[in-house]
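What follows is a short report on a single structure.
The complex appears here minus one protein chain, its other protein chains still in place.
All chains are identified by letter, namely A and B, in their written order; residue positions are counted from 1 within each chain.
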Amino acid sequence: MSTVRDLVATRRDNAVMDAGAVRAIRRAILTAIAVPGYQVPFGSREMPVARGWGSGGLQVTMALVGSADVVKVIDQGDDEGVNAVNLRRLILRASGATETDDVSESTIVQTRHRIPEAGMVDGQILVLQVPEPEPLRGVERDTRELERMHAEADYAKMWVSLYEDRVRNGMITRTTGYPCVVAGRYVISTTPIPRWDVPALHRAPYLALFGAGRAKRIYAIPPDTTVEPMTFEDVPFEVEFTPGARCRHCGSDDSYLVSTPREEGGETWACSDTSWCRARRHQRGAQ
Amino acid sequence: MTNITPVAPTLAVVGLGHAYGGIDDTTIAETGPAAGTSKHARTGTVVAAWDVSFDVAGGEALGVIGESGSGKSTVMKSIAGDIMPTTGRVTLQRGDGTTAVITEMSPAEIRALRVNDLSIVHQNPADGLDLRITAGGNIADRLTAAGWRNFAAIRERAAELLTRTEVPLDRMDDPVGSFSGGMRQRVQLAKALANTPSVVLLDEPTTGLDASIAAGVLDLIRGLLDEFGLAAVVVSHDFSVIEMLTQRCVVMQHGRVVEHGLTDQLLEDPAHPYSQRLVGAARA
Partner (left out) sequence: MGYAAARGGLAAIRAAESLVQQLREQATTTTPADIQLIEHFGALVDRVMGEGGVWGPEMAAAALRQGGGDPIEAAHLIRSKRSTLAVIAVARADADEIQVLRRIVPAYRTPPGAQILGATSDYAGRILDMSPPSTPADRHVTNPAQQTAVVENGDRTPQRLLSVLRDLDLVVDRRRDDDPEPFDITQVAARPPAPRSARLSAMARAETGALVNVWYRNILGPDGYLHEITLGEVRHGHIPVRIDHPHTGRPITVCRVRVTEVEAIEDLDGIDEDRTRVDVGYGFCLGHNEKKAIAMANLDIACHRDNGRTQLEQSLLLTTDGLESTGFLEHLKLPHYVTFRSIIERKMAARRRA
């Protein structure tokens, strides 16, 4: 279950959406794949999770998943995160799919805020939960004007905001959800994944689908599509970096690390991707 | 032997007319200077502008003068593509030699034209600038819209333009909202020139400025017009502005052109009573 042909194949009913909704969402997904980076409006259904809690990602996954699928769900990179556990229960119960925390075993990875460190391959699908899909929201509030800007690829306001950021702060201070140009045309919000994960989207071998349930938008990055972070030619795009930080469990300094403040002061670091960290510990232990 | 080839004017306005409400021969005949109004008594139709034609060549500035309600703003908006006139044609020769028929363009095409080929300097700087962002950022808006992607190059170009329009470079990174009215107008000029347009429209560019400040801005504009060789249309109610900036001008009243000619001749010897009144006011 992974190719575009598979997407148009069957009628499915499940315990969170009727078959008509499944068909409508699959059509929206196909449109999104056909126009990379374009935010396709869709009749987002109310899900058994609240708006903003992955209702868009859940609809995308539920429109794709079948009992033969193997699903990995993560929140902040963690399979045991509250949102991940909650959504995994719903997906498994409604579809009969099996679960895994191993990226390589999965057919679908649904995620909030991270891309797995372990590379995914052709044939797998990454489903990202999107709280706010509009990359230009910070520079324009009027939805009619936003539509016009995307339609005409008029991104000058975003460039000006990057210019102003660089002038005032000596660097670009944007954090997560970094705006990127997809296939040289549409600017997307990279959900709030960290900048660390952005390079992984560029010419990725797998299909990435972005579902925004509250905002009723689906967009896609098909395999092998260019994803370029918006930055000036002479201002390098910077990923997160903390000098000297290393995972206290596996010792890595080449993964996305999150901080744990210590009561006695200072902080320690650990991989946000917990299953990747565990695998690396095993690997190190075995050596 | 010199080869003389006819050069297409950079900006051509032909038979421009715009009315609010239905029009026929009588609405046109029964409005205008002779009728003393642009509003048709029987139908209520407002003939905001009618039968307006003029050319402007590169390096030339043409004035459009009249009081409020004379139709000069309608002419201006039609050239800018802000309104689609009822009749007539406006064409612009782009820098690359192609012709843009503004009166046939889509809103998206108009926006692209206004990035690259046609700039407007508004009476109120807030209409042409984002006051929350820096002077450099306002210029970067034009440059990035035209495809500039190198930060250092954008900085350099912005600095060059601000220097030319006499904005101190130590203010380049300050929000324009913190600038005085005259300084804002200079930033607006810098922004208007960013992509070296072929046509610039100046809409009452010094109205609202103190006389001493206005004189400096007018001096600057005149220098810029000479230097950049662009075709300019200056709209004003004030003959002293028209006198300072333009070589030719048209006088509008109640939606019609009542007189046109060389600016200094027209000032010297206005034929139409309305022109005489305007000249009198400027000389007072």
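Please note the rule applied: contacts are C-beta pairs under 8 Å (C-beta built on N, C-alpha and C of every residue); 3 or more make two chains touch, one makes a residue touch a chain.
Predicted model, so just to flag it, every value in this text is computed and none were measured.
Novice: In the full assembly, spell out which visible chains the left-out chain is touching.
Specialist: Per the touch rule above, the missing chain touches A.
Novice: Please pick, from A:105, A:122 or A:147, the residue that touches the omitted chain in the full complex.
Specialist: A:147
Novice: For the chain that's not shown, point to the residue among A:19, A:34, A:68 or A:151 touching it.
Specialist: A:19
Novice: Which residues does chain A use to touch the chain missing from this display?
Specialist: 15-21, 24, 41-48, 50-53, 55, 75-78, 80-86, 89, 112-114, 131, 141-144, 147, 169-171, 173-176, 192-196, 214, 216-217, 238, 240-242, 256-261, 270, 272
FYI, only the chains that are shown with their structure count from here on.
Novice: For chain A and chain B, let me know how many angstrom lie between their CA-based centres, rounded off.
Specialist: Roughly 48 Å, centre to centre.
Novice: Flag every residue of chain B that touches chain A in the complex, lowest number first.
Specialist: These residues of chain B touch chain A: 108, 111-112, 130, 133-134, 136-137, 140-142, 144-145, 149-152, 154, 173.
Novice: Along chain A, where are the residues that touch chain B in the complex?
Specialist: Contacts found on chain A: 151-152, 154-157, 159-160, 163-164, 166-168, 232-235.
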